[in-house]
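Complex shown without one protein chain; remaining protein chains in place.
So, chain A:
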Amino acid sequence: MSAEARGHRRQDRPPVLGIAGLTIEFATRRGAARVVDDVTLDVWPQEIVGLIGESGSGKTMTALAVLGLLPRTARITTGDIRLSGASLLGLPEAQLRTIRGRQIAMIPQNPMSALNPVLRVGAQVGEPYVLHRGADWKTALTQAVRRLADVHLPLPDERASEYPHQFSGGMQQRAMTAMAIALDPPLLVADEPTTALDVTIQAQILRLLREIRDEHHTSMLFITHDLAVVAEMCDWVYVMYAGRILEQGSVERIFARPGHPYTQALLRATPTGEAAQAELISIPGSIPSPVDLPRGCRFVDRCPYRFKHCDEEPPLLTVEADHTARCWLVETHG
């Protein structure tokens, strides 16, 4: 899937989401904290693109920037975010509100805090039809029930008149998904959508999101810290660390031959549940502070392969077709 999906580049259509050279900074007492640094990332039509990173990698800030929801104290210093070719930066808030919902929707990690506890689920899923399409509430509720059926919520008619607290975590996430796809936006941003769920429910929600991609032709930016979920879901992957993209490529290539020592280390640190995992190899040290980033490679202080060249940051070097990594050793590996 991924190789063909990336083939869209050859078409004249722009990517659904194009982030180019995005840099985000916060002003702090200790100087500017650069939490996202020169990030370039594309989501092509019908792709599920994974953005993977640990806490402090900048993945959530990147997502918030796409949604135009960065905290007030954050500043985009350089770069651009384009939705199907049109820049989102500098748009007035009213226009962004129209775009959110119609063109981009978000599936959050914690549906319970995203749903309004005092509003019936049907009204919440139906609201976009009233706000964006000028529908009356009766029509909106009918649409809401249809969407709840789309996400395979059992008994959608009855469930629509219930409140969020009457739903299990998995059902809440289905309701959030129904709300997100209400207006058939071309882009969904899913921020750790299954992290709070049990493994059996996670499998169901991942399946649902794939189904939505296939049936509604939606593209997805999928943010997660979980490599296995990326392998399960995504076509293309960006590995983020300390504000930087350290590796990118098709999911098959990256898992077959992880090119960056950080990606390799993450794979060795993940308990898989499979046999013959004698020891988890942890990564020493911790992620550098955004106000005190290393001069060269961001991973240098924790890297087992560091050598003299690492004081200078490498560009994204080609590992193979559809696969680049920001490490000097990539070259020697050929």
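The working rule: a residue touches a chain if its C-beta (ideal position, glycine included) is under 8 Å from a C-beta of that chain, and two chains touch if they have at least 3 such contacts; residues count from 1.
The definition used in the following text is that contacts and distances are computed from a predicted model.
Enquirer: Which of the following is the UniProt-recorded protein name of the chain this complex doesn't show: "Serine/threonine protein kinase", "ABC transporter ATP-binding protein", "Protein FixA" or "PDGLE domain-containing protein"?
Expert: "ABC transporter ATP-binding protein"
Enquirer: Which one touches the absent chain: A:160, A:175 or A:229?
Expert: A:229
Enquirer: Write down which of A:107, A:223 or A:266 is the residue touching the left-out chain.
Expert: A:266
Enquirer: Given the contact definition stated above, which residue among A:66, A:251, A:303 or A:319 touches the chain not shown here?
Expert: A:251
Enquirer: Kindly note down the residues of chain A that lie in touch with the hidden chain.
Expert: 54-55, 168-171, 198-204, 206-207, 225-229, 231-232, 251-252, 255, 265-275, 277, 279-283, 286
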